[in-house]
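A single protein chain has been removed from this complex, and every other one stays in its place.
Let's look at subunit A:
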Amino acid sequence: MTSTTTSPLSGTEPLKSVATRTGGSTRRRIRKDLLRSRVAAWSAVLVIGAFGMAPVYWLLVTALSPTDQAFQFPPKLIPTEITFHNFSALAENDQLLKYLVNSMIVATITAVLSVVVATYMGYSFSKFRYRGRRSLMHLVLASQMFPQALLLVTLYTVFSSFGLLNTYTALVLSFTTFTMPLCVWMLKGIFDTIPDALLEAASIDGASRWRTLHSIVAPLAAPGMIAAGLFAFVRGWNDFIFALTLADKEKQTLPPGLVSTYIGEFQTAWPELMAASLVVSIPVVVAFMFLQRYLVGGMTAGSVKS
């Protein structure tokens, strides 16, 4: 660089060639760096993807394997024999369909109830000032910190006293105990991002507070509400211990249902269990595929202050 700027006699040619040479090597370096970072990024994606997908792959391989292959030791990554028997056997099991329906009913109602209640609570926490607000907020948060086993025994006793055991109600209410606090805090964060000016404008235009919440705030917070609902749905869908304890086999959901059906005293029917797990996870996967943009939007809402 110094020679090109201090030697006017050398004219533009050396300057250009140096520049070209310098520019070329810089570009090459940049290209190399880009390539390197792309390779690194793709490698990372592949490694993380393989790590994340390995259980799913193993689920699929086991579901497609005959029983004796599934128990091969050491296990084989690529099955030498494939069967669809484990999937066709599912169709013959009416009880599994019942568990699936129960799961759909209970997880959906849990999600809706959690979101509805959390909307009002979150809105109250976010937009109003009153004595005890912070304590209430922390109380809601603290309820997440109780071990589930403690809650379970208490809920069991309460539901037993009210004759609610073995009902959908018991399941929905018990699931709500752990889904609602999360929803409340998620929605409070989202309501915090909605400017008060909007509420004041609505008030000046004559909207009641009720109408302001339902017609102005709720549509704006819809992505967050959907995200909260999805979280609640998935937690309700996956719960094992509450569903096992509070419901009999008529009202039981998939997780205890699958365990009851396939995991026994002497052996576990792994291929059938894996096939069933794959099939029953489809509704959740489909729901996520359709709603994932709301999920991401809802999760990040409130993360940046305007």
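To be clear about the criterion, contacts are C-beta pairs under 8 Å (C-beta built on N, C-alpha and C of every residue); 3 or more make two chains touch, one makes a residue touch a chain; residues count from 1.
The definition used in the following text is that contacts and distances are computed from a predicted model.
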Revision key, fill the gap. According to its UniProt record, the missing chain among "Cytochrome aa3 subunit 2", "2-oxoglutarate ferredoxin oxidoreductase subunit alpha", "ABC transporter substrate-binding protein" or "ThiF family adenylyltransferase" is "ABC transporter substrate-binding protein"
Point to revise | Touching residue (missing chain; options A:A63, A:L113, A:A228 or A:L254) | key: A:L113
Point to revise | Residue, one of A:T83, A:S124 or A:S281, that touches the chain absent here | key: A:S124
Check your understanding: Thinking of the whole complex, not just what is shown, which of A:W58, A:F162 or A:F288 touches the missing chain?
Key -> A:F162
**Study point:** Residues belonging to subunit A that touch the chain removed from view
**Key:** 67-68, 71-73, 113, 116-121, 123-131, 133, 136, 153, 156-157, 160, 162-170, 172-173, 176, 180, 192, 195-196, 199-200, 209, 213, 244-245, 247-251, 256, 259-261, 263-269
